[in-house]
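Some chains have been omitted; the remaining ones sit where they do in the full complex.
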Amino acid sequence: MSAESSTLTDRLGAGAWYGYVALVALFFLTPLFSLVIASFYDGRFFSIVDYEFSLDWYRAALASGSIRSAFLNTVRISVPVTILSTIIGTGGAIAYTRYEFPWQEQFKLLALLPIFFPLILLGLGMSMWSSVIGLGYGIVPSIIGELVWISPIVMFVVSITALGVDPNIEEAARDLGADTVTLYREVTLPLIKDGVVSGAIFAFVLSWNNYYIVSYLSGPQSTITTWIHGRMTQGFTPVVPAVASLIFYVSLLLVVAAFVVEFRDDGE
Amino acid sequence: MSALDTLRGRMDAVATSDNPLATLVTPPYVLLLPLAVLLLVMFVGPMVAIVLFSVQPGNAISLNPGTWTVEHYAEILGGMASGEGVYGDVLVNTAAVSAVTTVVTLVLSYPAAYALARKIKRYKTVFLLVLIIPLFTSVNIRVFGWALFLVNNGVLESVVSLFGVSNYPTMMYQRWTIILGTTYVYMPFMLFPIYLSLLSIEDETIAAAQDLGANRWTLFRRIVLPLSKPGVIIGSLFVFILSLGADVEAQILGGGSIFTMASNINYSFGYSQNWPLGSAQAVGLLIITVVCGVIILRTINLKEIASRGDA
Amino acid sequence: LGGGGGGGSEGNSWRTQELATVPAPGDAALYEPTDQDQTGETINHLTWTGYDASNVQGPFREQFDCQTQLDLFTSNPKAFNRLQSGEWQQFHQATFDMAWIPRLAEAGLIRPIDYEDWKPYTFDQYIDLFKKENGYKYAFVNEDDYTFDIDGTMYGAPQRFGWASFVVNTDNVSEDAYSSYDAAWSDEFEVGIYDLMFWGIQIIMLREGIDPFKEHTEAEVEQVRQATFDLFDNAKTLLPDFASMNQAMKSGEIDIGFISGNWINGTLRRGGNMQFEAVVPEEGSVIWVETTAFVKGDQPTVSDNYLAYMQRGENALKLSWPTSGGTNVVPHQTAWENYNDRQREVLRVDEVRDIIDRSVFYTGIPDLDKFEPIWREAKSRL
Amino acid sequence: MLQATDLRKEYGSLVAVDDVDLEIETGEFATIVGPSGSGKSTLLHMLAGHLEPSGGTITLDGEDITDTKPQERPTSLVFQSWALFPHMTVRENIEFPIRTTGRSVDGQVETLLEQVQLDPEVQADKQVSELSGGQRQRVALARSLAYDPDILLLDEPLASLDYVLQKQLQRELADLNVELDMTFVYVTHSLEAALVMSDKLFVIDEGDLIQTGPPEEIYREPNNKFIAEFMGDANVFAVDVVDSDGETVTVDSGEFEGSVTVSTPIDDAPEYLVVRHDDCVVEPTLRRAVGAPVHVDNVLVRGNTVLVECSSTTTDDDYVAEVDYDHFESVDIAVGDTAYIQWETEKSILVPE
C-alpha cells in the first residue's frame, strides 16, 4: 500500500516533480527545435537575421534517393540489431543474474569490455578483423559489429531489473510444473519486462545513431549517420536539419498517440 | 507454437541427460552462449588486432608479426613523464571532462529518474517518450542543433531578444559548452538505468522507512539511493566510458577548447595515418577504462544488492 | 564484333583479374548500353558528397538499368584505411584526392587504366590545363618509385578540382589584409581553425615560404612549429567540420576560416553569401584534383560505362552543381562552356586559371609524420 | 488518545473500511480482530499514515493528524509483510530508526534482539535474506520497537512464530506496553492473544466495526452470531423467543430439548443460541439442562482435550463438543453411537443474526 498525498504542499511538491521533468524534456528537445527552425530557412547557413521561410529543403529531402537508401539501410541494420541484441543481451542478463555457473565473473568481464572500448577502435579493429576472417562488409557485417557493442549494453540494462526479481517467484513457477520455456515466457520475462523494453529502446537508439562501427563495416551502404556525417563534413545544406526534423516529426506521432491514449484513460 | 513445443521438449529432455555437450543447450549456458560466442569471435579478435598494431613500428598499415617495437608506448609514456607532448594534457583533460560529465549527468538525471519512477503517474508514457524521441536523431546533428541554438544570430538570440536582452557573452567555443554537449548527449544513459532501478523498489520498503521516522533526506540517503545503486553504477559507467570516447560532440560546441583522447586517437588513425601510434593510445585508453570499470564493479557487487527474496 | 559497349562481350579478363589493366572500347560505345548491360547490377563507388546527387546519378541508373551506391567519405586517409583493411572487395571505383593515387597504386588497391583506350572518354574532354600534352601528370604513376610521372601508367581520371587556402568574410576583412595569409595570424580578426591537419600544415608552409612536398630540415620543421603555435594561439576556435565552419562564418563568430577552399565555402556562396570568399593570397594555394580509379577485384559489366558517363562534359557540369552537396569546378571543356553567370560567380570560374597559375598541386607531404605531432600539440594549446 | 472518526477507505467500489469510529487511550493495549480481508491492515495503514483515507479524520490527543506524514507521526507499524530493508543487515535495519531519531545506537541492537528472542551474536550481522521467516518477523518487530514510538501498530506481528515463541513474545509485548506506557494497536488472528493481552477489543467485519469493548465482555456477550462464532468455536441453534420481560428472555428450538431462559443485554430479539464447544459435553443420556440428540461421527484427540464431532439426528446440522480427555474416558462414547450433546443453561449465549 503506497502513500498518497493531498495537502497543498504535497500538491506543490508533485507539481515541482512534473516541472522538473518538463525542464529536462525541454533540455532534450532544444536542439531539435533549433533544427526545425533551421530546416525551414531558405538559405544554406542559418541565420535568424535574414530568415525566410521555405519548404525547399523538405522537398529535396523527400526527393533524394540517397536519403531514402540511407534510411532503408539504417532500418535494415537497426531493426535486426534491436531484435537480436535484445535477445542476446537478455539471455546474458538472465544467465548472469538468475543462475550460478563456473567462470561467472569472467563472463561478466568479457560481456562488459566492449562497452569500454571507444567506438572508433571497435570499428577499426572490426574492419581489420572482418577482412582477416572473410566476413566482408555490408549490412550483415554491420549488424554483427553493432551487436558486439550493443548486446552487452542491453545485458546491463536488463540486469538492473532482473536483479530485483524475487527468486522465490521463479522457484514457485518451477515448482508448479513450469518447464523452462513456460518459466521464461510466463514468469521471468514478464517480470523483467520493463528492463527488456528499456534494453530494446537503448539498442534501437544506439544502433540508429551508430556511426563508427557502421562507417567501418557497412562497405558501400550508407546509413543516416554516415550520410549526415558526410554532409556535415562535405556539402552541408539544410537538407540535413530537414532530415533530422522529419525523423522528429515521425517520432512525435508516438507521443501524440500516447497522449491520446492517456487522455482517454483519464476521461473514464 | 509447435516450434516452441519442440524446443521445450528438447530442452527439458536434454536437461536430464548427462552429456556435457547437451548441457550447453540448457540454461544458463544456452542463454549466455550467443553473447559469449559473439564476443569471442567478433570482439576478442579485433582487440587482439589493435594490441598487435600498437607494437608495430613506424607508420605500418598492415600487420607484420616479424617486427615489433614498443616505441609508441615509449613516446606516449615518455611524453607524459617529461611533460612534453600532448599525452599528459590530453589524459587529464579527458578524465576531467568525463568526470565532470558523469557528475553533472548524475545530478541532473537522478531527480528526473526519481520523478518518473515514483512521482509521475499521469502522462508518464508521454514524458518517457518525449525524453526518448530526441535519441532517434543522430548525435552529431543534435549537437549541431545546439550550435544553431547558441551561435550569434542563432535561435537563442532571437528568444532572448524578445525579452530585450541583446548583449550577452558568446556561448560557443567555451570549455563549459563541451560539458553542455557531453551532458546533453550522455544524460539518457544515466537517466534510464536509474529510472529502472528506482522502479523496482517496493512501495512498502519506502513506507516502512517513513514510518520509522526517516525524513526525506534520510529516506533518500539510506533507502532510495542504496537501492538504486545498480542503476547509478551502470549509468555512471556508461556515461564515464562513453564520454571518454567523446569526439564529435566535444568538438562542435567546444570548438576544440579541450583536446580529448578520443579526438587524439581519431586523429592518429585519420589524418596522421599512424595506426600503431593510435593503437598504442587506444590500448592506453582501454587500460584506463577497464581498470576503472573493474574497480567499480568489484567494489560493488550487484548480486548482493539484489538478494531480496528469501530462501 | 566486340564493339558493343560496356564490353561484357570481350576482354572479360580485366574484370576478374584483380589488377589487370582496364581497357575501353572505341567509338563512344561506352555511352550506350548494350543488351548485356541490362543486368540490374550495382556499382559501388567510394567517393565524396555531391557525386550522389540525384541529378548526377539518376540518368545513368535509368539509362543502364542498374543501381549505383555511393559511399561518401570525408577523409582520404580514412577511405584509404578502409580499402586497405579489406573493403576493396566491396568497391568498384574510388575517387581520391590525387596525391593518394600513387599510394593506392603502391598498395595494389587500384588498377592501371589503358590511356589510349580511355583518352576519348577522359583527357580529350578536358580544358587545356588538364591535358597530358600540356604537362598534366597527376593521373599517371611511375610504377618504379610510385611518384607522379607524365610517362607513367594512367591510374585515374580527374573529376573535380579546387584549391585549399583560407576563407575570409570580405565584409569584415579588407582586401589589403587578406592579400596574405598573415591575416590569420593577426589579432585584428576572429579566426577559426578547421581541424584538417594536412591541409592546414601545407598552407602554413606556403605562408612560411617552404615547399610542402619535399623532405624538410630540422629548421624548417621548427619554423612550421612556431607558425602553427602562433596560429593557434591567435585563433578563437577549432572547428571539426565543414558545416560548423560555415555556420561560424555565417553567424559572424569568425571572420577568417583557416583553412578553407572552394569545396568548403562554395556552399555559402551558392546560398547567396558572396562576401565569403576562399581567397588565394600572394603565397598561393594548393590545388587538389579528385581522381577516380578502378578498384582491384571483380567489376560489374557496367563499371566502365559508369566512368565514361561521369566523365562526360554535361554530366560533369551536373556534378559541379549537384542538387545536393557542395559546389566545385570540373576540368571538362563542355562544363566550362555551359556554366551560367550565377554558377560562374559562385564557382569563381573566371579566376581559376589565375589561381592555378599561382598555386602548387597537391602531391603529398613525404615527411608528414614530422608535422603531425606539431598539430596535435597546437590543438592542446587552445 | 488516538481517535478515528468516520474513517473510510474505498478501493474503487469496494469499501474496505466503512466509516469506522474508534478511540484508544494512551497506554492502552487495543486489539483489532476480524476475518481475513475485513479491513484490519487497511485501518492500520491509515492510522500510520501510509494510506490516505477516503474520508474521516484521525486525531491524536485532540490534534488532527489525518494529513500528517508518516515520518512525523509518533507511530510505528510492524508490517504484515515485514518490509525489512533488503540491502541492510539485521543490525542496520534495527539501527535505522534509532539513527533517524538522532539517538545513539550503542548496545540497543543487542538488547532489542534479545527482547525478540534472537541471539545477537549469531543474527545481528546477517543479511535479511539469510533469515528464516520467523526470524524476519522478529527483526521487523525489533525494528519498530527501536523507533520507540508512542503508538505501536502491529499487523499480525507474531503470525510466523511457533507457539512457544508466540507466547513469550506476547508476554514481552504486554510487559512493554506497561513498562514503556506505549499505546499498542494490535491486529491479530490469535484469539488467545486478543483475549489475554488486550484492554480493549475491536471486532471488524467487512470494513465495519461491529463490536468494541473489553475482551471478556465480547467473549461473553457478543453482539451477534458472527462475533459469537468468531470468538471461539461454537455450536449454533436457531431459536424462537417464547417469552421476554426486558431483563430475561426465554427461547426454545426444534433442534434441542429443553427451553432456555437467560438474561441478555442485547436489544434485538435473539435468533440464535450459541454455545461454545468447550461448554458442551457428549454423553449417552441427557443429564444437563439443555441438549440435542446426535450421532457421534468422529472423535479427535487433541492433547488434553478431545473433539467429539457429531450430527443432529433430526436436522442437517453438525455440532462439536470439546471435552476433557479425562471426562471423555469416563463416559462411554464411541464413533457411531447415538448420544446427547448437552450443556448448562447459563452457557447459552443468545444473539441476533
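Just a few scattered comments:
Think of it as A, B, C and D in the order they're written, each chain with its own count starting at 1.
Assume contacts are C-beta pairs under 8 Å (C-beta built on N, C-alpha and C of every residue); 3 or more make two chains touch, one makes a residue touch a chain.
From a predicted model like this one, the values you see are computed outputs, not experimental measurements.
Here the complex as a whole is made of A x1, B x1, C x1, D x2, with one representative copy of each chain displayed.
Here is the rule we go by: only the chains that are shown with their structure count from here on.
Comparing the centres of all chains, each the average of its CA atoms, the largest separation from subunit A belongs to D. Here B-D and B-C were compared by C-beta pairs in contact; the pair with more is B-C. If you average the CA atoms of subunit C and of subunit D, the two centres end up 91 Å from each other.
Touching of two or more other chains is recorded for residues 144, 148, 153-154, 204, 207, 210, 248, 269, 305, 308-310 of subunit B. Multi-chain contact residues of subunit C (touching two or more other chains): 75, 81, 241, 243-244, 247, 250-251. Of all the residues in subunit C, the ones that touch subunit A in their complex are 44-46, 48-50, 52-54, 57-58, 69-75, 81-82, 85-87, 89-91, 241-244, 246-247, 249-251, 263, 267-268, 270-273, 322-326.
The part of subunit A that touches subunit C in the complex is made up of residues 43-47, 60, 63-66, 69, 124, 127-128, 130-132, 136-138, 216, 218-222, 226-227, 229-237, 239-240. The residues of subunit D lying in touch with subunit B in their complex are 45, 48-50, 69-71, 75-77, 79, 81, 83-87, 96-97, 99-101, 127, 129-131, 133, 136, 143-144, 146-147.
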